[in-house]
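Just dropping this structure here.
Heads up, one of the protein chains got dropped from this complex, but the rest are sitting where they should.
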Amino acid sequence: MTVTAPEREASVVPAEAPHSYGMSERTRKERRLGWKLTAPAVILMLAVTGYPMVNALYLSLFSYRLTDPSGRKFVGLANYGVVLRDSLWWQDVVTTVIITVVTVAIELVIGFVFAMVMNKIIFGRRTVRTAILLPYGIITVVSAFAWKYAFALDSGFVSNWLGWLVGKNYNWFGHRGSALLVICLEEIWKTTPFISLLLLAGLSQVPEVLQEAAKVDGATFMQRLWKVTIPNMKAAIMVAVLFRALDAWRIFESIFIMTAGAQKTESLSFLTYRQSITRVALGIGSAVSVLLFVTMVIIAAIFLKGFKVDLGTVKGERR
Amino acid sequence: MAPITMNHVTKVYGDGYPAVNDVSLDIADGEFMILVGPSGCGKSTLLRMIVGLEDISSGDMLIGGERVNEKAPRDRNLSMVFQNYALYPHLTVYENIAFPLRLKGVSDEEIKRRVEEAATTLELTEHLQRKPSQLSGGQRQRVAMGRAIVRQASAFLFDEPLSNLDAKLRGQMRTEILRLQRRLDTTTVYVTHDQTEAMTLGDRVAVMRKGVLQQVASPRELYEQPLNLFVAGFIGSPPMNFLPAAIENNQVKLPFLSYPLPREVAAQIGSSDLLIAGIRPEHFADSSLVDENKRDRGITFEVKVDVTEWLGSQQYAYVPFEAPDEITRHLAELQQELDSEHMRTQMIVSLDPASRIRDGAKSELWLDPSRVHLFDPRTGKNLTREMTIAAQAAAAPAPAAPAPAAPAPAAPAPAAAAPAGAGSASTSAAGASATGGPAEPPAAPDGSVRAT
Partner (left out) sequence: MTSTATAAPPKQRRQRTISIGGAILIVIYTMLPIVWILSLSLKSPGDLTNKKFLPSHWTLGNYRTVFKTSLFTDALRNSIGISLIATVIGVVVATFAAYAIARLDFPGKRAILSLALAIAIFPQVALLGSLFSMWRAVKLYDTWPGLIIPYVSFTLPLSIWVLSAFFREIPWEMEQAAQVDGATAWQAFTKAIVPLAAPGVFTTAIIAFFAAWQDFAFAITLTSTNRARTVPAALAFFTGASQFQQPTTAIAAGAIVVTVPIIILVLVFQRRIVAGLTAGAVKG
């Protein structure tokens, strides 16, 4: 562990350790064991993502339908132009942004409340933790069906219960707004537990004694929350938001089950699926796939950059 | 600044265990009160009840004459220094100290003025813009104190504030705290398990055991006139020796010597014939080094020294002895309560470093029997307490006890001790009332210290 590695970091599985000046036999053995142990994982991860992604990148440069292999021809970046000029793409971007922003924002609030309840709870801690894991563990498709049937025109009890608000025969899936609302509700229900567990972990890392000190210093509940608790769990909050935002951005199953993209509720993932699988337009589909990937990289980059800025303000001098 | 009064304060947990049991204590305005005892004795719980972080099951807590039982911590206007300092890691030193003021909405200029004043007092000025994580332990401790003194709190509460510092720094910070308290003259309650802190800092010291107040008195009085076996064993380092004392024919028979049973004790013991004798290590002496004019007052006896430890300024000799099972059992229980291991029954003798007594040798020691405390093994009560008080009053220039007593410059102990004994410490093991006269000036014995 004291030997510094002069090699490039990227070389994951070199055939032999290069230039092992001054390395002890033990160090070399340790390296070789490290590579051996990680090799299967790396190969598997690359085989299922790396190669197909490169393949998608390649296919996206062709006009190619699976049903018409002979009609395949190189078109350069034309597919990307087609996608980006299509208003459907932008409509789906808007839909995905709405779903991501709405769900993450609401989940953060509810998740925080849940985390605070779980942190303080005295009786039934086990029951609550078990309950909170159920939405997380349940199959997304099942959850989507549950919410779909709850709101559906024929079988749903919600319209019955909320008849005074929207009318007994309100078709929730008949309008973009209400359909997106149900999709968001399902997503929120299913993933808030995960966010609340992450926030709970962050919350429990804020020492109780800080709360006590703030009480003695004269802070009210809200002052303790804003001035002591939240600033000290920023990292956990950021991690939770990042994970959830990237997850919400990939929303697919619930839309597939609930609306199949009708009423302009199609997400980017669903568009990708429809292009490459339903329409077997591998060229265009691959272009959409690559663009979906790019949007996620952008989001992650924004977050990581935001992260760095945050860490900077924590460490650097203020005032 | 305000006095703190506790009337029959009790804390019972869900399992019915009383962590604090019927404690009554008056802390005068400006007084420095120490709460001391082995771990789990309830001292921290009591402190947290004062500040409002623990609910009070029964009894009254008064700060500045006002009942505060139901008040939230922030309405009690107390400031507290926590054991781990509880600094806000996301705030700079400046903002940490300013925190209580910001909560109150004090103006920025006022905050700046007061934070800088506190920082100057605590020599933190150059660290104001740093984060707690960049500070050393001692600096963090000072920041915690800065946060405590920056607002005009009614009282300061300290919860073992020095226990996370190394020995050298602890000594420095101890004097720092004392100086600060003397300057600000704010009522202070200080929890510790460290005897040195208890003895050097407090105007008065309250010793607790299993939630019950044992004795409240000046450090000197605790050391010289312990009310019971527990206090005697807890205060003093190395600790008081406890030896079996058989009563036969009006003689007190200790393992190595015997002397006439004092009349006062005889009246109290009834038919029991076995007591526990408590002798401070420094009350023994190498008989060859005892002044001729003093020698007559004591008894000379021979022992076989097992091991000696020479420390330069001090020397300790260890003398094993046999004790009856009953006494051994009592002492083992006591040791356990005092957080220490029960070792073999042996006596520790503090000798002059010049003494030539060596390991394994038969040696002659000297002891003044009037210095021996006798305790009832069942109740733990000190049977010779009144006698010691009288004796000390009589022996005018008392041989300076090398005890960690208050750094009183030539405070004539006897004069002070006599009245204080009756007044400020009238507690019993039953925990009735540890309160002296209600408005009694804080610890008469240490008046001289406070004047400096």
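Residue numbering begins at 1 within each chain, and the chains themselves are lettered A and B in the order written.
Just so it is clear, a contact is a pair of C-beta atoms (placed from the backbone, for glycine too) under 8 Å apart; a residue touches a chain by one contact, two chains touch by 3 or more.
None of the values given here were measured: they were computed from a predicted structure.
Chemist: Which residue among A:Met53, A:Val93 or A:Ile230 touches the omitted chain?
Modeler: A:Met53
Chemist: At which residues does subunit A meet the chain that is not included here?
Modeler: Residues touching the hidden chain, for subunit A, are 1, 3, 5, 7-13, 27, 29-31, 33-35, 37-38, 40-42, 44-49, 51-53, 55-56, 59, 66, 113-114, 116-118, 120-124, 126-143, 145-147, 149-150, 152, 154-157, 159-161, 189, 193-194, 197-198, 200-202, 205, 235-236, 239-240, 243, 246, 249-250, 252-253, 256-257, 269-270, 272-273, 275-277, 282, 285-286, 289-290, 292-293, 296, 300.
Just so we're on the same page, only the chains that are shown with their structure count from here on.
Chemist: List the centre-to-centre spacing of subunit A and subunit B in whole Å, with centres computed as mean CA coordinates.
Modeler: Using C-alpha averages as centres, the distance is 59 Å.
Chemist: Spell out the part of subunit A that touches subunit B in their complex, as residue ranges.
Modeler: 207, 209-210, 212-220, 223, 227-228, 231-232, 234, 314-315, 317-319
Chemist: Within the complex, which stretch of subunit B touches subunit A?
Modeler: By the definition above, subunit B touches subunit A via 51-53, 72-74, 77-80, 82, 84, 86, 88-92, 94, 99-100, 102-104, 129, 131, 147.
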